[in-house]
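Shown here: the complex without one of its protein chains, the others still in place.
When the chains are written out, they are named A, B and C in that same order, and each has its own residue count from 1.
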Amino acid sequence: MTAPTPIRGYTASKDQLLARLRRAQGQVRGIEKMIDEDRYCIDVLTQISAIQAALDKVALGLLDGHARHCMHEGAAEGRADEMATEMMAAVGRLMKRG
Amino acid sequence: MTAPTPIRGYTASKDQLLARLRRAQGQVRGIEKMIDEDRYCIDVLTQISAIQAALDKVALGLLDGHARHCMHEGAAEGRADEMATEMMAAVGRLMKRG
Amino acid sequence: MTAPTPIRGYTASKDQLLARLRRAQGQVRGIEKMIDEDRYCIDVLTQISAIQAALDKVALGLLDGHARHCMHEGAAEGRADEMATEMMAAVGRLMKRG
Partner (left out) sequence: MTAPTPIRGYTASKDQLLARLRRAQGQVRGIEKMIDEDRYCIDVLTQISAIQAALDKVALGLLDGHARHCMHEGAAEGRADEMATEMMAAVGRLMKRG
């Protein structure tokens, strides 16, 4: 008997997140090709900004599911403060970009 | 009889937030003076980055208190989803800077 | 006899920059007041995002004048590399926000 798959806050839109990430991967490959072909720098930068925006959306999607879960269950699980601290650290990293 | 002051999530560190904001205000005035005196552009930009960092800290401080409150009370108040939606919109604006 | 005022890249729109900064200062004061009056956290965060956006505009305005100056004069002054290094450090700080 195997352990049950944990239900993460983002399970609902998992397919959507995976689709976005696959697209982001294709975009990174595209940038690699642009640089390999010595394409104009400004055009490459525009593409990088587009990937950053896509990754921001994935991050916000994950964070949304997580926050929702924490607000529903945090008090009941007695982990409200722990969850808030952990989430704020993640938000801080996203704002500073790593 | 007046209505009681609402207890906001950030009440605890209110003095600290106000002190930081007063410092940020002084920094903005400092930049005004630097530009008025035609100081070197790069030095002005360094100061602007310092203010943005200070405002990020104020924002994270406010958000932390708010998230903590929502995770403790969200479920009990029956507003968990509403609170999560509202908070994520604020995080999105902070990441995009307005 | 006094030394002449140096002509900075941003002299052109100095009045505009100063006006924007004065507005930003008023906004920071407004946030102080909001926190002092225990206003709703999310509304304060919206205001902070607005200031961040205003300061970004001031920074981009300064940087634009500076880049323009460097591209016109960098080669003639024999300081092209030095100017590029210095400018990129400033851009990096703006992207990381301090």
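In the analysis below, a residue touches a chain if its C-beta (ideal position, glycine included) is under 8 Å from a C-beta of that chain, and two chains touch if they have at least 3 such contacts.
Worth saying up front: this structure is predicted, and the values here are computed from it rather than measured.
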item: Touching residues on subunit C - with respect to the absent chain; value: 56, 60, 63-64, 67-68, 70-76, 80-81, 83-85, 87-88, 91-92, 94-96
item: Residues from subunit A at the interface with the omitted partner, ascending; value: 5-11, 14, 17-18, 21-22, 24-25, 28-29, 31-32, 35-36, 38-42, 44-46, 48-56, 58-59, 62-63, 65-66, 86-87, 90, 93-94, 96-98
item: Absent chain, residues of subunit B that touch it; value: 95-97
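Here is the rule we go by: only the chains that are shown with their structure count from here on.
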item: Separation of subunit A from subunit C, taking each centre as the mean of its C-alpha atoms, in whole Å; value: 30
item: Distance between the centres, which are taken as Cα means, of subunit B and subunit A, whole angstrom; value: 23
item: Centroid spacing, where centroids are CA-atom means, of subunit B and subunit C in whole angstrom; value: 19
item: Subunit B, residues touching no fewer than two other chains; value: 56, 63, 87, 94, 96
